[in-house]
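Of the protein chains in this complex, one is absent; all others appear in place.
On to chain A.
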Amino acid sequence: MAKSEDCVHILQGLLVFGNVVIGMCGIALTAECIYFVSNPHGVYPLLKATENNDIYAAAWIGIFVGLALFALSILGIIGVIKASRTLLLVYIILMLITFAFEMASCITAATHRDSVTPQLFLKQMLERYQKSEPANDIEVTKTWDELMLQNHCCGVLGPSDWQEYTSAFRLTHSDADYPWPRKCCVLDAQGLPVNLDGCKLGVPGYYNSNGCYDAISGPVNTHAWGVAWFGFAILCWTFCVLLGTMFYWSGIEY
C-alpha cells in the first residue's frame, strides 16, 4: 500500500506543479495580448481597410483565455489536493472548452499572418491612397502619410510602385510634377521637401528610397507569432496536465 500512496502523492505533486505553470502562463498570455491590442503601432487602420484584422480578434480571444486558464488552474489545484471527483470533472470539461478557444485563436493568428503579403498592401495603397470620394479612404491616406513620414519610407516596395502602376493618386497628380507623393521626399522641419527637384529626380539623399513593407510586416509578424506560438506552447503543456488529471481522476476512490 505504501507504494501506491507514493504513486498518488507524486501524481498529485506533478499535477499541482502543472497547474501552477498553467496559471502563470495564463497571466503571461493575457498580458501579452493586452499589449498587442493596445500597442499604437499605427498599422491597425491599414489592416482594417483590407478586412484583415483577424489577428486582433485572435489577440482578444487570447486575453480571455489567459484569464480563464488562471482561474481554472486554481480550481485544478484545489481539486487535486482535495481529490474531489466533481471538482476535477468540472475542471476537465472547462479546460477542454478553453483549449478549444485557444486553439481557434492560434490557428486564426497563424492563418491571417500568412495572408498578409506585400501585394495586399500594394493593391490597397494604389487603389485608395489620396482617393477623394469614400470617407474610408481618408483613413487610409492619413495612415500611409504617417507611416511614410515616421519610417522614412515610400510606397510598399519602393517609390517605383507609383511608376509601375497607375493609381488613384496618379489621377489627381501628374506624373511630371509628382513622380511619387511629396511625403516620399526628405522633409525639413516645416514639412517641406528639402530639395524638390532632387526629390523629383530621385537623387539619393533627397527622397526615401526604401519601401514601407518592412515597417508594416514587422509588428504584424511579431503579434501573430507571439499569439500563435506562445498559445501553442501553453496548449501542449495543458495537454499533458489534462491527461495526467484524467488519469488521476479515474483513480480516485469513488
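Convention: contacts are C-beta pairs under 8 Å (C-beta built on N, C-alpha and C of every residue); 3 or more make two chains touch, one makes a residue touch a chain; residues count from 1.
Everything that follows uses one rule, which is that contacts and distances are computed from a predicted model.
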| item | value |
| --- | --- |
| Undepicted complex member, UniProt protein name, chosen from "UPK3L protein", "Regulator of G protein signaling 11", "POC1 centriolar protein homolog A-like isoform X1" or "CCT-theta" | "UPK3L protein" |
| Selected from A:44, A:60 or A:232 as touching the chain missing from the view | A:232 |
| Contacts of chain A with the absent chain, listed as residue ranges | 3-5, 7-8, 11, 92-93, 96, 99-100, 103, 106-107, 110-111, 113-115, 117, 119-120, 122-123, 126-127, 158-160, 163-167, 170, 174-177, 179, 197, 200-204, 207, 209, 225, 228-229, 232, 235-236, 239, 242-243, 246-247, 249-254 |
